[in-house]
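One protein chain is absent from this view; the other protein chains keep their places.
Moving on to chain A:
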Amino acid sequence: MASAAEARARAGEFTDTPALLGAALQIRDASGVPSGWFVPVVDGARIKGFVELRPDLQHRRTAGFGTPTCAAAWLDPDVVVHRARREASAGEVLGEPYLSFDGTPDRLAWAVPVGGPRGPRVVWVAGEAAWSGPAATGLG
């Protein structure tokens, strides 16, 4: 399994601005298995986009956000938990977030495990958006 440093170095081959690449984050599926790398392109406090690699560091895509986006919303677990809290009910406890995807790898989002009176579930956070519920079915 490649390291975060290797993923970051590899991502440099797929962007015009390798100097803006931040630390690589591992993407994990619902069962915790690594499914790829998310390497952000960061300009100051903004995240401009990202390079996504498969676990073997094969290039999957290089993408840019359509609108300026706060980097912390995507990269800071504390901010992610803060957003997730909006979807949590009273008495629920939020666990450690991890970068994952809701249903399909194209729907990148942070998964925040939540425990409490409603039983274990996941709150999803993607930038400014947060939601909960079962994994998406069909096309969404």
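By definition in this document, a residue touches a chain if its C-beta (ideal position, glycine included) is under 8 Å from a C-beta of that chain, and two chains touch if they have at least 3 such contacts; residues count from 1.
Keep in mind that, in the parts below, contacts and distances are computed from a predicted model.
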**Complete:** Should one name the undisplayed chain from "Acyl-CoA dehydrogenase", "Urea ABC transporter permease subunit UrtB", "Peptidase C39-like domain-containing protein" or "Thioredoxin domain-containing protein" using UniProt, the answer is "Peptidase C39-like domain-containing protein"
**Residue among A:46, A:61 or A:86 touching the omitted chain** = A:61
**Fill in**
Against the hidden chain, chain A presents residues 49-50, 54, 58-67, 69, 102-104, 106-109, 124, 126-129, 131, 136-140
